[in-house]
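On to subunit A.
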Amino acid sequence: MALLKTETLTKNFGGLTALSEVTIEFRPGEILGIIGPNGAGKSTLVNVLAGVFYPTAGRIWFEGRDITNQPPHQRFRLGIGRTFQLMRPLHHLSLIENIMVGALFGRGLTQKNARREASLMAAFMGLTGLDRDMTKLTALEIKKMEVARALVARPKVLFLDEVMAGLNADEITEMIGLVRKLQSQGLTIGVIEHVMRVIKELTDRVVVLDWGQVLAEGPYEEVSNDPRVISAYLGEDE
Partner candidate 1 sequence: MKKGAFITILAAVLALVLWSVGPAAAAEPIKLGAVLPLGDITGDQASKAMKLAVKEINQAGGLLGRPVELIVVDDEMKPEKGAAALEKLATVDKADVFIGGMASGVHMGQIPILKKYQKVTVWIGAASSKCEEALEGADWYFHLHPWDYQQGASYLEGWTAINQKYPQIKMDKWFMAYEEGAFGTASFKGQQALFKDYVTEGESFKSAAVGGGDYRPLLRHAKEAKPDVFIWVGYGADALPIMEQAKEIGFAPPIFLGSPPGWPPDFGKSPLAEGVYAYGMWAPSIKEVSPVSKHFWDAYLKEFNEEPVTYFCALGYINVMFLAEGIKKAGTLDAAALVKALEQTEYVSPVGETLKIAPSKVIKHQGFTKQKILQWQKGAQQVIWPFEFATAEPMYPFPAWDKR
Partner candidate 2 sequence: MNKAVKSLILLAVLVLLAALPFYAGAYPLSLANTIMIFMVLALSWDMLLRSGQLSFGIAGFFGVGGYAAVLSQVFGGINPLLTILLAALTAGLMALILGLVVLQLRGLYFAIVTLALAEIFRVIVTNIPDLTGGHEGTILKSAIFAGHTYKTYWLVLAIAVGGIVASEVFQRSRLYFALTSIRNDELVAKSSGINVFKYLVIAFSITAAIQGLVGGAYAQIYGFVSPEGSFSVNFTLLPLAMAVFGGMSRTWGPVVGAVLLGLASEILKLYIPYGHLIVYGVIIVAAILFLPEGVVGLISKHVLRRS
């Protein structure tokens, strides 16, 4: 059965409809790609799943229980982690402290344990110089930190919202390696990406969103040859 699934999920902002009747599911251990042109509703979907926005209609199920009305911090504790489209470091906190936040409040660890867990996680992500403050970090390091901040809470599903954006080819390769490693440890991952290479190399399945609706669903090769997708999406991309 699905780890996380949505049921005719709809979200309106004032007049415009960002998501309409989106029904998708995340199967345990898979990497699901979520793609679509700009403004298709990808980030909105993540935000609704993470609880930042509450849906206008529809329901969300996680491990068989209805979490539609759960606040974001609850969902994080339940095991839904995410990164952000724009980099959002907590700039008054050091690198290690940024990561600790996830452990402190995601798992309710004590500071001592949280620090230990955080440094382990940082090592796993290949982050060093843990006492630096965020202004000193490169884009890649901040992205890694955000992943670490989510992972340190031991999530069951992790959303990576354009985590590759702004990285160069080598860095992307490194990131892909990391995500693979995570999957191998049984983590379910949702990848929102513009970089087609990532989707292609990484995902088991892809969901294509357009104007807030599910346009197509299936393995990358399939959907990438779907004429509707091409017209709606690939045409727009390069």
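Quick note on the criterion: contacts are C-beta pairs under 8 Å (C-beta built on N, C-alpha and C of every residue); 3 or more make two chains touch, one makes a residue touch a chain; residues count from 1.
A quick word on the picks: all candidates are chains of the complex that A comes from, given by their letters.
Treat the numbers as computed from the prediction; the structure is a model and nothing was measured.
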Subject >> Touching candidate for subunit A, same complex, options 1 or 2 >> reply: 2
Subject >> In the complex with candidate 2, residue positions of subunit A that touch it >> reply: 50-52, 71-73, 76-77, 82, 84, 88-93, 97, 100-102, 104-107, 111, 149-150, 153
